[in-house]
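Here the complex is missing one protein chain, while the rest keep their positions.
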Amino acid sequence: MSRPAVIVAAAVLAFLVFAALFPGVIAPGDPLAIHPLDSFRAPSFAHPFGTDESGRDIFTRIIHGTGASLTIGLSATAIGVGLALILGLLSGLGPRWLDFGTTRFLEVLFAFPGLLLALLFIVIYGPGVVTSTIAVGLATAPGYARIIRSQVRVVRRAPYLEAALVLGRSPAHRLVRHLLPNVVGSLFVLVTLGIGQSIVWASSLSYLGLGAVPPAAEWGAMLSAGRTYLGSFWWMTFFPGLFIVLAAVGTTLLGRGIQQGTRLR
Amino acid sequence: MKRFVAPLIAIASVALLVAGCSTTSTGSSDGKPVAGGTLVYATGDAEPTCLDPHVGGNYPQALVATQYLESLVSKNKAGDIIPWLATKWSESADGLSWDFTLRTGVKFTDGTPFEADAVAANVAHLQDPATASSTGYLALQKVTGVTAVDRHTARITLSSPDSALLDSLSQPWLAIESPTALKRSQAVNCESPVGTGPFVVTKWTHQQSISLVRNEGYTSPPADAAHTGAAYLKAIDWRFLPDSVSRYAALTAGTVDVIDNVQPDTLVAAKKSKDLVALDAPRPGASNRIELNSSIAPFDDARVREAFIRSANVNDAVTSLFFGTATRSYSALSSVEKLGVSEPKLFGYDQKAAATLLDAAGWGTKNADGYRTKNGTVLELDFPVSTNQSIPAEQSLFEQLQATSKQAGFKVNLHPLDLSSWYGALGKNQYNLVSAPYTKVGPDVLRILFDSAGTKPAPSGYFANHSQVKDPALDALLEKAAQTSDQTERASLYKKAQEIVLGGFYILPLYDQQNHFLRRSVVSGLRAMPTVSTPTMYDAWLSR
Partner (left out) sequence: MALPVAAAPPVRRGPLPWLLLRLGGVVFVLWAVATVTFFAIRLIPGDPAEAVLGGPGSQASAAALAQVRADYGLDLPLPLQYLHYLGRLAAGDLGRSYSLREPVGAVIGQNLGGTLLLALLSLLTAAVIALALAAWSTRGGRWASAVTWVLEVVSAALPHFWLAISLILLFSTTLGWLPPVSVPGPAGLVLPVLTLAIPLAGFLGQVMRESLLDALGSPFVLAARARGESEAGVFWRHALRHAAIPAIGLAGWAFGALISGAVVVETIFARPGIGRSLLSAVQLRDVPLVIGVVLVVALGYMLVTTLTDLADRLIDPRPAPTTAHRGRS
């Protein structure tokens, strides 16, 4: 990974984080303000990304939607990874029966189509950013859990851990000092990939009519709302899509950079 | 009648028939119909769960059943009842029995002759709980029985006079099926219902298509059809294409010949193409409207209802989202209903008036977010939205109303829900606003939507009076109108009833139930039935 690439990625991410924290600085307008008679305007000087079906400024909406979208991406990934970490560690470190139990549990989770898990969850608890986030987290957790589990098994047999065992270190010590750092390190790349993926997942839920609640400006929901107009007004989907890709590219690049950095050490 | 399980669309008036419909392309520019060919129809409505519209009874069933089932009577473009399977009818002096003289020489496509006992068998089928009819069952509530006076005269007896009987009988949900076929199991009858219509169901491939072929022995077109004898088309391929973008793409690519549920922006795009022709056929019955739940706070106060209506900028929303394909409605009824009353002045956009009304109703204080409060309660409105029933443009319209009513201090919470959850929310009375379509022929739809009896849920939890209007005077007017056969008096009763509904601010009318079709110019003779606006392929022909 070249140095400029990492710098670009860091700059993109810094911009997105800034937009999430202080959207009003970049786009001072109101993301919810409608101007019905200004609807479907193509990108122009007044509206750099055009306007949507209600005449709302798409640039303003995207900037103000950064927070919600990154929250979905980060929290869903965090839920998925957190759940997976518990399951993976239980399975990888626990006694045989616990390993057996969690492994079977994971297999069951895995055998469900992810979209169905998410759909059922949202139908039970009602649509919204929070439920979408949890639903996506649930649907992606089995994937992470599997990686963690196999990683734990490999690390557990590593010489330094056997040495720690021989030295009589407590299980907690072994867990915190030796296992976790190794497992988490290799998870990092997948987690960074997962952030973009979670946003894409949430937008698919919006397509099925069960995503963020209107009029919230969220990238996935905007992408889904614009799809009916794809043939006539391309900008309604292009720009939200661009930002999802930017977030995905930024996090992935950074993840790689960090991974390579740790490898060198 | 009744809600339909899928999105719809479109505008105001009917149009375009047969002759001169100018096909610019190959052959037949003289407009002389050509026989033969298979027409591919792509529907965006939900796939029916049963092809017999007696079972349940929704719009997707009516759409396809129009091709193979026929009713006793129909309607012409002027809105008058005209003969179909019945040639004549007469009401007894007390209004408690009707004699229908049946068309002779008509056979069902399984060979069973169409006679008076067939009418009796169909009414019995609709009223049998095992059939699980909802639409047809409701329409026949006053019918106590059918007797065969002779082979070609059926007498329908009623518990009380029913001025809506002919309107009801004209609907596809009360079409006449072969009594022999009805004796089969419901599972079989759902797959291949048998009628007298111009086409016959030959195969239903679930989730894909229904194959229909021409009924060669067809003899019974309605009085307003353009020709007699068998249909021109040899067959129809009735396909299910739920996604609106791919449906339109299939039409422009020539993969299909006719599509329904055309989205507003697509209609505008299609106008530029010389290969595509639009057909607009708004559905009868109720207009598309937002219902205000008057049974719970804050809409138990008429001033708050009026304030909401005044603060909703519907006109700009319709302009921006429908590109002139939909006309604003100010009526509880569809524009095709002759007895509809329109009151534009009641629904003018006026934020100042809204503010005054809310102040008067005790919602004078505003919180930090700009929402009005009363004794610490925020002026909050829950609005469950069915993502299956409301098209994207309509969902956007609700968002715009959310934004404009916020200026008056209303906090509208939109809840997009799938159909089962949506009905669940209504059943639990957890809504202040809702938009539910209802299709039925004739003004009697008002009785279903606004009679206090309609607030009582059916065993399934369904109820039609979402505004929860409970007004004895209105009930009396609607019941009297339903029994009055004198047309002038009936019109005046329905006018009074509508004035109560509109003046009470129970509903916010939006536009007609949109029902737009697009056909390729190779298709001629396509028209919508003036009954429930379903397209009929009987007069259609292909010039390719």
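Think of it as A and B in the order they're written, each chain with its own count starting at 1.
Simple rule for what comes next: a contact is a pair of C-beta atoms (placed from the backbone, for glycine too) under 8 Å apart; a residue touches a chain by one contact, two chains touch by 3 or more.
Computed from a predicted structure; not experimentally measured.
Undergrad: Touch as defined at the start, partner being the missing chain; which of B:95, B:113, B:242 or B:362 qualifies?
TA: Spelled out, the listed residue whose C-beta touches the missing chain is B:242.
Undergrad: Which of A:114, A:215 or A:257 touches the chain that is not shown?
TA: Counting the whole complex, the residue in contact with the absent chain is A:114.
Undergrad: In the whole complex, not just what's shown, which of A:25, A:46, A:98 or A:124 touches the removed chain?
TA: Residue touching the absent chain, from the options given: A:124.
Undergrad: Please pick, from B:55, B:341 or B:532, the residue that touches the omitted chain in the full complex.
TA: B:55
Undergrad: Which of these, B:92, B:202 or B:420, touches the one chain of the complex that we don't see?
TA: Once the missing chain is taken into account, the touching residue is B:420.
Undergrad: What residues on subunit A make contact with the chain left out of this view?
TA: Contacting residues on subunit A, toward the hidden partner: 5, 99, 103-104, 107-108, 110-116, 119-120, 123-124, 139-140, 142-144, 146-147, 149-151, 153-154, 190, 193-194, 196-197, 200-201, 203-204, 207-208, 220, 223-224, 227, 230-231, 237, 241, 244-245, 248-249, 252.
Undergrad: For subunit B, enumerate the residues touching the unshown chain of the complex.
TA: Where subunit B meets the chain not shown: residues 2-3, 5, 42, 46-47, 49-50, 55-58, 61, 129-132, 134-135, 137-138, 186-187, 190, 205-208, 239-243, 245-247, 249-250, 252-253, 255-256, 388, 418-425, 458-462, 464.
As a working rule, only the chains that are shown with their structure count from here on.
Undergrad: Using the average of all C-alpha atoms in each chain as its centre, how far is it in Å between subunit A and subunit B?
TA: 43
Undergrad: Touching residues of subunit A toward subunit B in the complex: what are they?
TA: Within the complex, subunit A contacts subunit B at residues 32-34, 36-37, 39-40, 53-55, 123, 126-127, 209-210, 213-215, 225, 227-233.
Undergrad: Within the complex, which stretch of subunit B touches subunit A?
TA: Against subunit A, subunit B makes touches at 244-245, 248-249, 263, 265-266, 268-269, 313, 316-317, 319-321, 387-388, 392-393, 395-396, 398-400, 402-404, 413-418, 420-421.
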